[in-house]
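Note that this complex is displayed minus one protein chain, with the remaining chains in position.
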Amino acid sequence: MDAEWAMTGLIMVPLAAAIVVYVTATRFVAAWGVAVAMLQTGLTFSLTRSILQSGPVQVPLGGWEAPLGIPLYADGISALMLIMTTLVGVTSTCYAAAYFSSLQRDPRRSSSQPSIQTFWPLWLILWSALNALFLSADVFNLYVTLELITISAVALIGLAGKAQALVAAIRYLFAALMGSLFYLLGVALLYSTYGTVSWHLLAETVQPDVLTWCAASLMIIGLLLKTALFPLHFWLPAAHANAPAPVSGLLSGLVLKASFFVILRLWFYVFHPVMPASAGWMLSVLGSAAILWGSIQAIRQQRVKLMIAYSTVAQVGYLFLVFGLACEPMGMLAWRGAAYLAFAHASAKAAAFMVAGSLMYMVGSDHLDRWEGIGRREPKLIFTLALAGVSLMGLPPSAGFIAKWLLLNAAIGHGRWEVAAVIVLGGLLAAVYVFRIIGVSLSSAVPMPEVAPVPRMMRWAPLVLAMAVIVGGIVTTEPIRLLEIGAPPIAAREVAP
Amino acid sequence: MNQILLWTMLVVPLLLAAVVVTRADSPILARLIAWAAFPGVLLALVPPFQIEVPWLLLDSRLGVDAVGRVFLGVTAALWLAAGWYASAYLANDARRHVFQFFFLLTMAGNLGVTVAQDGASFLAFFTLMSLAAYGLIIHDHRAASTRAGRVYLMMTIGGEMLLFMGLVMAFHETGTLVFSDLSSKLALSPLRDVVLGLLLAGFGIKLGVMPLHGWLPMAHPAAPTPASAVLSGAMIKTGLLGCLRVLPLGMIALPTWSDICLVLGLLTCLLAALIGMTQRNPKAVLAYSSVSQMGLVTVCLGAALVKPQAWPVIGSALLVWVVHHGVAKAALFFGVGIAGTRMPSATARYLITAGLVLTALSLAGLPGTMGFAAKTALKYSTANLESWNEALAWLLPLTSVTTTLLVSRYLWLVWPGRHAGHGRLSPGMVIPWGGLSMTVVAGFFVMRWQTLVNPAWTTLAPSDLWIAVWPILIAVALAGTVILVARILPTNVTVMLAAFRIPEGDLVIPLIATIYRLRRRRYRVTAVQLPQRSRRLQQALEETVVPRLVQWLDRMTRSLENDLAAGLLLVLLAVAMLLISMT
Amino acid sequence: MTYPTLYAICGVVLFGIGFYGTVFCRHLIRKVMAVNLMGAGVFLVMIALAARTPSGAPDPIPHAMVLTGIVVAVSATALMLALIRRLHHQTGLTELPDQMEH
Amino acid sequence: MTIHQWLPLLVIASSLIPGSIIFFLGEQQIKLRTALNLAGAVVKILLVAFMLWGVSINQDYQVRYGLVEGLDFALHADALSLLFVSLAAVLWLLTTIYAIGYLEDSPHRRRFFGFFSLCVTATTGLALASNLLTFLIFYEMLTLTTYPLVIHRGTPESLRAGRLYLLFALTGGAILLLAVVWLQTLVGPVEFSATGSLAQTDPALYGSLRLIFAMLIVGFGVKAALVPLHVWLPQAMVAPAPVSALLHAVAVVKAGAFGIVRIVYDVYGAEFCRQLGVMIPLALVAAVTILYGSLRAVYQEDLKRRLAFSTISQVSYIVLGTAIAGPLATTGGIVHLVHQGVMKITLFFAAGNLAETLGVKKVDQMRGSGRRMPVTMAAFTIAALGMIGIPPTAGFVSKWYLGIGAAQADQWWVIGVLVASSVLNAIYFLPLIYAAWFASPPDAWPDERPRGWFETSPALLFPPLITAVLTLLLGVLAGLPISALDWAKLIVLQEYAP
Partner (left out) sequence: MTVALWILDGLFCGTLIWLAIQTLISTDLFKSVVMFIILGLLLALIWARLEAPDIALAEAAIGAGLTGALLLTAVAATSQPKHSESEEDPQ
């Protein structure tokens, strides 16, 4: 199949399905979702193969070239992000299908729970928008897709319908919109200066002047807000923790990665030559703070989903370390590490949220003390959580380990001991909260808890995802080679002060 | 053939021990156990040989050499006798198999020691013997036995460690563990004195040389009689064998070591005899006698160390000592058991009394017994030790006096018929005892045909006779005086005197008490206070540090994670980023 | 200075006011309006800068972008208001609770 | 890939696959699970035996797989790894049999045996690792797979112990990770080579290398329970006996000790270590650990705690042997790797038997246990004597080589340490032996269970018996060409080859 078809398909298939599902209000809505998932898998596979074979692909959508048309562009990192989206998306789809059908069958629950009819279109739109974002070749398209993602994500949180979820969703929406508008203001400034929104063209012409710096600052800060980098993470824990079971994983795994991906694109492909290393360093410092703050808060939580959500705050911090480390001679390591960590975190975190969702479904709460001894009843789920935890802690063999190894290698290679220490410390703190859950769940101090039955798919989907994380720590050559394709030029410059 | 005999000797007791564990109780087994040491006797008769056993331990050498042969012969014979004796002595003991188990293990170790030709296997057999003997010592589980066992174990382990250190260093210095090379190379090594110090101390514990003798007077009385016999007769000799194996005897003079040996030897001999005389348990008396006799052996060693050229003479003198003391002491211990039984007839009593007196006096050097040969050999060995001549001239006869007094004390305590006996006198006990008692005399005459033994020692020249006899006479006179005086003195004085007793194990007793007190104290410190301290730390953490931290985090969370703060931070960050970019 | 620049500056000021409102207003509907003000500010900047071309004819691309932007803004506003109404329906709240309720 | 490349993987897979399958079996499929477990263990032993034979005829078994550039997953069977693998394989089989008996009718056996197999997998991988990275991977895997075993009972105290274990192990792992990465940035990927690979380093880096060495030692020292990183070990005693047995004898502590051996000999190289001056401090730490562990053991009332402190002390023998350097001491250290394993596992088996059959957990409850359980206590006695270093047990051989090694290196004080430790060992083991055999038994045992024909169930009885016999044989037959000692000498020969 052609790469162009694959790219178009990745965006259009879920979109079309969303429309069909919404309009026809079919009863077999889950089947549509699964069908889309299968198609997406094939498309992603084909696109990845094509990129591996023949390098980055650029396609003008609808035949118009930039600046008028909407060009699509796929290189190694977009392919990796697409793989990530597909992996998490497919498993989430299966999980959601089981979750909602089980809800429908259970009369006690269906009244208070979100309707299946709204979930599917929203999720398919989100999926489409994510794919579109990863394939975007201009900064305005990035804005539009970001907004689409935000709106569908917020709507998905709102599905939960409880007051807590609504408050979280509203807060998230305000934050996200504010971030988008900051970004858009930056886009406006950039366009007025350089007359283009294609980031390829911008990369060629960008100059170090005040307006560019203003634009860069506005865009990046806006995106930081959407990515929930400390200290702008205030909206995240509640939003992710209160979302319905299949949604939390998507939010933490994919939605955050979207805005992070935009930052990566802008920073390394556009602003890298004009931004001083110290600006990148500032982001790294914030990242380090995020790691510590998020981990500590995660440890302090009493609700498992909140714990996992705060863990996301910490993991996002890891992603931002790359900006301070991406300079010669170790820059490539850091870049690969961050990209791979995005992938690893998406899978691991989605798996963790799915497990939390399943157990919450069974027990009726995600309060840790209600989970006492649950691991004796549901060993597979806790095992899955542990596997995901392995990656979050950065322990081998897992994708998280490979990523953290690369980051650590870069940090030490630059003599950045404080960063290295934070990376390691973050892993340890992660161990504290992961094992806090596992420890409680394996406790035999209480009689074995009685739980509601849960569909088999809600056990298997997270396990598959968690296994993927482990496999990602073993089969690494291909993904890392993928990241070489269209990798940004990491300029040779000195390490920040 | 010799090899087969050697392996039979080593393995048979171990196999039997393994069978005994299952509590099999058959007459055949009992017979076998009694005969278990027999291959050892046979092996002592074969010509010297040596085999290499590379797979055993650290490249072992086993074999019989001229010196080892004598040790082996005595040891095997004593174990054989003890085996017979034990089968009768313990016939009615319900925990017979326990005794037999340890008996066999100890035997295997003891026989093994005599054929071990390298340090590692020597140490292995030595340890097997020492540890298994613990089971013999505490066999009857009386409080005294248990305490004796504990002291014995402590000192054994201590000795073990000294030997370990010594051998490690010896190996480092010489590069070999084979005794024949080791001793000659050790003579030339710079660390010789340290190594010898460690090894001699280690062997000295087994040998019971003062001040390392503490365990001996406690353990020997505690063990059942057949065990005491081999403990005293055979096992403590392994200490001597060890010394012979490692000391560069006949090669160089080591005057310092010689002085140490002589002083300690003489001290041991005299003091042990004096302390022994205060004992009331005949076995304790015998134990002190052993200590005392080993003092004389040490004197011989000291002589050999100062006069290497005289080593052939001294060496054979030592062997004579080994044979003599082994046989006589075992016989005396057996005698304790026999004298305590109900005598079937007056004839039997007279015969037994005669046997006891004869053996006892042999120890004192009565002419016509092996003791005489030993005494004479000692005199020959210590002749012409320049600086020591004068001292030895009156000290050695003095030791004869004390020895005689000591055996008199023994005879006094066991004199058949003085106490109402209990238990039947069984032939199983009498025959080994009688055999050994007769050997005391017969051995003397056998020695005359032995090329090993200097003919001068076994000639009964009148001058020698006199020299041998007068100390005995003096001692007998003294003993008589003491008895008379005791009769004359008012009763309350006798009682007072009798109350004066040195406990078995003399010096060791206060030492052990101190150790225990210290340990109990230390236990209180570590076991009780440490947890308390850590609990206090934990409490401090939980009650102040953690809550404060949590409070601070709560405050931080409140002030950071809200809409307003986020909005302000957003602006702040944007401005910061811009400023950073522009600088 | 040309007049589009004036409008551009005005747009930035509007953005700032909107930002202020988004952060400091308590009532959710007012917050919604504030966000829209921010958006309006951005659009103003875009259009103003598009009008600043040397040829005189305005650049069409920002117009397209702003059109898209307005559509996006309206859908976002609709979603916001829907959520707010639902929140009010459930709890009677019209403001976000101060304390983070996880 | 040829069979020579497959073999190391197969050795690992022989426990990984049964372990993984067990998770998916039902809790009640006992027969199938047992069969799988035993089959895996037997296959592993066979494979290891085959590999031993291969290595002895100079066959090279290695496999390499690139993860990221400069990050290779590599396995290689050299003499040292085979020594450890053989130990792990043999003891795994015995422990599995023991565990089957021990955990009869207890809940969550599926989880237990699954993680048990994974734990052995990690140990095997660790042994076969041919570079630091691979080692690290299995080291962390070991931490993770032992955690469920430590908290197996799920009681509050076992959870606490698990937390402590993790705290130490993961922190150690983190420091290790830092050190490994740092080392890699300085000198490139670190492969284990027979005589160390850092000797050619630029002298300007010596300071960093020293620091890295210290970090590596801390990282491994946590598992090897070097003082003051030992705190977790006595707490981990709450785990079931087979776990303690495996933890103390093969898996966890040994992994740490093995790591230190690898670092000193195969990464830095003994000669280079001496040049850096890091050996003496290491030896001092080991010596302190030996004495401290023994001292604390004396005061423990709980049998398993006493054994735990004994482990702390004994494992440092290995470290000490490593740190003294010199062929003889190294031999002693390496051979103790095996000997301590065999002896300690015997002790834990025996302690487990006491607890399981008689309910005896405290030292003072052991009175007369020898009469009730003679075989168990005989095994215990032999192993305890071995710990003291009484000839002709295995312990003596190790101690002997450590001693003469110390003499060879002119580190005379080490002999003092060895002797002191032996004395302390005697002080805390001999009273137990005495109580077991010579003291009279109580009227009723705390929690006695009828066990039929044998003194306890055969699955509990034979493993300690076998290891006790091994303890003796390893000592008595130390000179035999297939003994652990001989193998250790071979390793050392390669190490110190010109």
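Order of writing sets the labels: A, B, C and D. Residues in every chain begin at 1.
Throughout what follows, contacts are C-beta pairs under 8 Å (C-beta built on N, C-alpha and C of every residue); 3 or more make two chains touch, one makes a residue touch a chain.
Please read these numbers as outputs of a predicted model, since none were measured by experiment.
With touch as defined up top, name the shown chains that contact the chain not shown.
C
Suppose we count only contacts with the excluded chain; which residues of subunit C make the list?
Touching the missing chain: residues 3-4, 6-7, 10, 13-14, 17-18, 20-21, 25-30, 32-34, 36-37, 40, 43-44, 47-48, 50-51, 58, 63, 66-67, 70-71, 73-74, 77-78, 81, 84-85, 88-89, 91-95.
Rule of thumb we're sticking to: only the chains that are shown with their structure count from here on.
Compute the distance, rounded to whole Å, between the mean C-alpha positions of subunit A and subunit D.
Distance between chain centres, rounded to whole Å: 42 Å.
Measuring centre to centre with CA averages, how many angstrom lie between subunit A and subunit B?
From the centre of subunit A to the centre of subunit B is 78 Å.
Centroid from C-alpha atoms only, then distance subunit A to subunit C, rounded to Å. What do you get?
26
Quick check on subunit A: which residues sit in contact with 2+ other chains?
In subunit A, residues 171, 174, 178, 234, 237 touch at least two other chains, as defined above.
Which positions in subunit D touch two or more other chains at once?
Where subunit D is concerned, no single residue meets two or more other chains.
For subunit A, which residues are in contact with subunit C within the complex?
Touching subunit C from subunit A are residues 67-68, 140, 143-144, 147-148, 150-151, 154-155, 158, 161-164, 166-167, 169-171, 173-174, 177-178, 181, 184-185, 187-189, 191-192, 195, 197, 234, 237-238, 241-242, 301, 303, 306.
For a test of understanding, state which residues of subunit C touch subunit B in their complex under the given definition.
Going through subunit C, the ones touching subunit B are 19, 22-24, 96, 98, 100.
Which residues of subunit A touch subunit D in the complex?
330, 336, 373, 376, 379-380, 383, 386, 390, 393, 395-397, 401-402, 405-406, 408-409, 412-413, 420-421, 424-425, 427-428, 431, 435, 438-440, 442-445, 473-474, 476-477, 480
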